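Only one protein chain is missing from this complex, and each of the others stays in its spot.
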Amino acid sequence: MRYLPLTDTDRADMLARIGVGSIDELFADIPEAARLKGLVDLPRRKGELEVERHLSRLAAKNVAAGSVPFFVGAGAYRHHVPATVDHLIQRSEFLTSYTPYQPEITQGTLQYLFEFQTQVARLTAMDVANASMYDGSTGTGEAVLMAHRVTRRTKAVLSGGLHPQYRAVVEGLSGMADDTVVALPADPTGTEDILSRIDDDTSCVVVQSPSFYGQLIDLKPIAEKAHAHGALLIAVFTEVVSLGLIEPPGAQGADIVVGEGQSLGNGLTFGGPYVGLFATRQKYVRQMPGRLCGETVDAEGRRGFVLTLSTREQHIRREKATSNICTNSGLCALAFTIHMTLLGEAGLTRLARINHANAVKLKKLLAAVPGVEVLNSAFFNEFAVALPKVADHVVEALADRGILAGVPVSRLEPRNKDLANLLVVASTEINTDEDRAAFAAALREVLA
Amino acid sequence: MRYLPLTDTDRADMLARIGVGSIDELFADIPEAARLKGLVDLPRRKGELEVERHLSRLAAKNVAAGSVPFFVGAGAYRHHVPATVDHLIQRSEFLTSYTPYQPEITQGTLQYLFEFQTQVARLTAMDVANASMYDGSTGTGEAVLMAHRVTRRTKAVLSGGLHPQYRAVVEGLSGMADDTVVALPADPTGTEDILSRIDDDTSCVVVQSPSFYGQLIDLKPIAEKAHAHGALLIAVFTEVVSLGLIEPPGAQGADIVVGEGQSLGNGLTFGGPYVGLFATRQKYVRQMPGRLCGETVDAEGRRGFVLTLSTREQHIRREKATSNICTNSGLCALAFTIHMTLLGEAGLTRLARINHANAVKLKKLLAAVPGVEVLNSAFFNEFAVALPKVADHVVEALADRGILAGVPVSRLEPRNKDLANLLVVASTEINTDEDRAAFAAALREVLA
Amino acid sequence: MEEPLIFEIGRTDTTGVDLDEPAEFAPELGAHARSAPIGLPGLAEPEAMRHYVRLSRNNYAIDSGLYPLGSCTMKHNPRLNEKMARLPGFGDIHPLQPLSTVRGAVELLAELGDWLMELTGTAAIALSPKAGAHGELCGMMAIKAAHTAAGRDPKIVLVPDSAHGTNPATAALLGYRVVAVDARDDGTVDVAAVRAAIAAHAGDVAAIMLTNPNTCGLFERDIVAIAEAIHATDAYFYCDGANFNAIVGKARPGDLGIDAMHINLHKTFSTPHGGGGPGSGPVVLSQRLAPFSPLPFVRKTADGPVLVETEAGLEPGERPFGRMTAFHGQMGMFVRALAYMLSHGADGLKQASEDAVLNANYVRVGLQDLMSLPFGERPCMHEVLFDDTFLKDTGVTTLDFAKAMIDEGYHPMTMYFPLVVHGAMLIEPTESESRAALDLFVATLRDLVMSAKRGETERFTGAPYLAPRRRLDETRAARAPVLTWTPPAPAEVSPQAVE
Partner (left out) sequence: MEEPLIFEIGRTDTTGVDLDEPAEFAPELGAHARSAPIGLPGLAEPEAMRHYVRLSRNNYAIDSGLYPLGSCTMKHNPRLNEKMARLPGFGDIHPLQPLSTVRGAVELLAELGDWLMELTGTAAIALSPKAGAHGELCGMMAIKAAHTAAGRDPKIVLVPDSAHGTNPATAALLGYRVVAVDARDDGTVDVAAVRAAIAAHAGDVAAIMLTNPNTCGLFERDIVAIAEAIHATDAYFYCDGANFNAIVGKARPGDLGIDAMHINLHKTFSTPHGGGGPGSGPVVLSQRLAPFSPLPFVRKTADGPVLVETEAGLEPGERPFGRMTAFHGQMGMFVRALAYMLSHGADGLKQASEDAVLNANYVRVGLQDLMSLPFGERPCMHEVLFDDTFLKDTGVTTLDFAKAMIDEGYHPMTMYFPLVVHGAMLIEPTESESRAALDLFVATLRDLVMSAKRGETERFTGAPYLAPRRRLDETRAARAPVLTWTPPAPAEVSPQAVE
């Protein structure tokens, strides 16, 4: 087997050296009855060529986003990632290294994590960021738990503009822990009255901007009301590129900022692996979940980096840890950091302007299609439209025409019939004018 | 521009430091009349996404070999290359390093070249090999020049089984240098009488086995006759995998062995870059062209490697060099060496057996098609068939049916009408039984 | 050469990406436009390339050396898997594009699930957990949901002291109280202790969380009896599958009585660790827990596998406890893991487990006369645990010993874990190492031990000497944490120095 360096001769010699007669003697502690006598009922080994054939056949059954006009967002976005990013993250020294618990020989990982933390803190205008979470949704769940620890309260208020699957993650975790979740109804236009739901029992308010429906939300009044009641504002975003153009949550009073970082450096890959961004105020740092990389010096006084504040973490604190989290999303964070470094502020802001301009163009085209109504007054690269038909069917009809047109809200909110005709569409820098024109023309056709 | 780190501020500051008023002052030696005033008439710069779109559009106009049943050989072969190979050759330290003229900091390159040389010498059963040539065809041209240097004669005899484009390369070089080339007529069956063409003026005999037509040739009598007349035998191959199964040229008396190494580690890429293999006897080493890597020690006595015998080379000897060659095919040689190392003798011989078995299967299938005659009595993974129609048209008709069926000999020998119906076909480990059955069925259809 | 931070070399007006300003820009941002600069430096592409290549060269990696981290399983990461994960049909599909356009992706989820269920002998699988600890959370949530569904509300989870820290942390996250169960002198859990704990908390035990093979590198030989005791009190058996790689193809956890187990795809099935992630922690579930598997899940139908994403799509008997994450889990890792399993096959996976165990025992016998085995000279599974008895009176600690390994070209083993032995050193060579590599490793460690015993203390206490950094001051880092870069305060300048 190509991955196993031992030969049968090695195996025999080594067993003799160990002093056992057969390999099964080493497995003697497994109860006899449970020991497998033959092989499990699965195929035998395959050469590379056969594995490639098998998996390529499966891959070919999927429509790659890059092969069609593509407008799907709703929490994951198709952006162009420079070839340098994928090259660098495949460097053996990054790809096949472990968590940097031995800092003397993992300064490479530690330094990029420090760069990542600083980039995230600056993007969000917060004091500190951690070394990444699994993704935006689980990060949001962790943020709510953190708010509970900070406030010693257990009620979270969730905006109706929060991504429905993020809401589900929070509800699942809080439900299990007997905490309270107040989830407001779906709010495509960003006009819900969330202020009135904040009271002295509230631990945190969770607001997404741009919202799941694309609407930009003014966080300042929410932060003020929350703070007045001793609650925290958790600001969420799923499209990090928006921060190149819109006011960052940290400048609007957010206490914890959680975001999905996939847009920078990371592909769509059917939903994972992605990279959760997590930032907060300095004063809450010891309540943060996840890994943190900090600066220090070595025995010769040279600057170096280490994982730090690990007394918050499960491997030290066990049941008293701030989270059970162990893994971060290291390699995805590296991709994020490299892409962000290539962009720089000049590139990021330009990328954000292109995204917004493309979405504005798309909005105009779609709004001109009879029966279509755009719901959002202020948006970044994504917005919601009300169709005169069930959105799910329209999307399928467009897919048949070779256009991936967005996400029908019913896919995530199937029980709310009011949302059946809503479609969330995104347009990033990857879309051409031809793509958008084809979308509008096909939509016109399907709705006719 | 993303590849240019200087900013306009840098440029202005640097010009000031240099003490010139404008960049054009640095170009003042260019005659005024020839200085371009504006930009050349070519498009402006493009972002990555646009470049990808442009080139992907061109690429999509080609039929990738891996997307269809594929039987094309005739000097370049489609084999499966392990993913590890392409990963390793893209390591920055291999990809973006220069020729190892500073051996202290290029031991990586030098050591793999030493491994490459040893692998090639063993494969061919020769004493020494160089660090690679551009490809098999130019290597053959160099081998003939080397034979002229060794024998101090100027007449080369080329077998009719030599790849026609290899023949053209030798003829071109020799023609320019006023040397004599005796090229025998095309010899699909390996039955030419080459022995009678060897005389005391002959510098070398150039024989390919497996021949361009796939025929295996017995080199021993040719070597004997050549040596009896003071001439050298240059043995050529285009399919290095054959050496896993057939008697190597070195064991048959060859004095110089030249081959194309593309089959191992390297893709088809429309004909280049490939890697020429070049091996000879110890006694001729100082007449060899190309780079050589040799073992030595450093100032502390540790083993190390250097480029050596460079007094043969142009950068030292100038017009007295053994060749004008400067570049080798370093990265392709690395791919070859890694693939060869992964295979090892066990893997190479098994790969060769699979190739041969597949070709035998294909031969049986094609021979059963009415009107088709297989011309070769002994072959490796490739053979020639005589069709009842013009081969060129048959190949086009099969391509329309989605099968890339081989090379019509007329593509390379358009003026020899006797060869118009000949087709050279190859079957390597990439072909499945289904591929071969589809080929035979389609051929039956086209010939019906 | 020292490599600065991007903040020290980059500039906010430099970019390594060529983008044209949009031809028209009539923003519809309302009042939400950014009002201040961000402060993000950029680098041109050549600068960025060099920066990150140089950083990488300060890292140790499995590709460049033996990485004997016990319980972390640093095995070879095949590049075929990387290539497969990057096929556009996997790498470039959106989690919410129409299901009719991702049939192959759903088939892959089903196929991966089938492999994992067959290898573990279980009835259901939740693929979505993002990492091992997330899988633990998922499994324990399924257990809690099952108790709730049965109208029970037990409060206790039994966890042995040798467990990974994630186990108690996970239990605590769900409001459970953690009760320790003692181990025997031989390093395995005592079934009598389990029974005693159950009796002491009669009716209030929700589950036991047990790692098997355990973190001492030993197979819990009473596991069937433990499972029976747990089941007898209507509790569930959660198995931490971190060490499943020792027994793949040799035994199936489902056959041993476990109810839930996460599988670290990066440990057992070779998806790269990537400097600390991403992971992937699918959870297999017994028949009893299967109904509670979270959304999304794959349902097999006559027309092929179907992805069930919401409660609206449920059929009778399906009672998912909720959702662990947005979307469907770590697809990129699934492709890699499946490529690994297809490559090995039933025969290769079994052989890999055997080789992993063989290699660990080979290291054990190579060192046991010089180092100290806390539980005697008995066979281990895929990792061998030493304690620091052999360093007694040398002035060298486990930490020192580990750091000295760095100077010999090795990554240290896992240190001070598990907590149940003093100065633990947990060595897992994995099946990826050749015999020659093990021989060299053993010889090097023997040399280090002799050196320590000879009193060459400074070789250890000052180590590493040859790494990119000498020992780092972790206390200083934690005391006043510096977690982001801030520009140095401008130096005091005398008026004359200002131009």
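Each chain carries a letter (A, B and C) given by its place in the written order, and its residues are counted from 1.
FYI, contacts are C-beta pairs under 8 Å (C-beta built on N, C-alpha and C of every residue); 3 or more make two chains touch, one makes a residue touch a chain.
Values in this document were obtained by computation on a predicted structure and should not be read as measured data.
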Touched by the hidden chain, restricted to displayed chains: A, B, C
Residue of B:233, B:256, B:351 or B:384 in touch with the missing chain, whole complex considered: B:351
Identified contact with the non-displayed chain, of B:119, B:159, B:203 or B:421: B:119
Touching residues (missing chain, whole complex) on chain C: 1, 9, 18, 44-47, 49-50, 53-54, 57, 61, 63-65, 75-76, 78-79, 343, 409, 432-434, 436-437
Footprint left on chain A by the chain that the document does not show: 1-5, 7, 45-48, 82-84, 86-87, 92
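As a working rule, only the chains that are shown with their structure count from here on.
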Mean-CA-position distance for chain B and chain A (Å): 47
Centre-of-Cα separation between chain C and chain A, whole angstrom: 19
Chain B and chain C: spacing of chain centres that average the CA atoms, whole Å: 46
Residues within chain A bordering two or more other chains: 2, 48, 52, 82, 90-92, 342, 429
Multi-chain contact residues (two or more partners), chain C: 11, 13-17, 19-20, 43, 45, 49, 53, 78, 80, 82-83
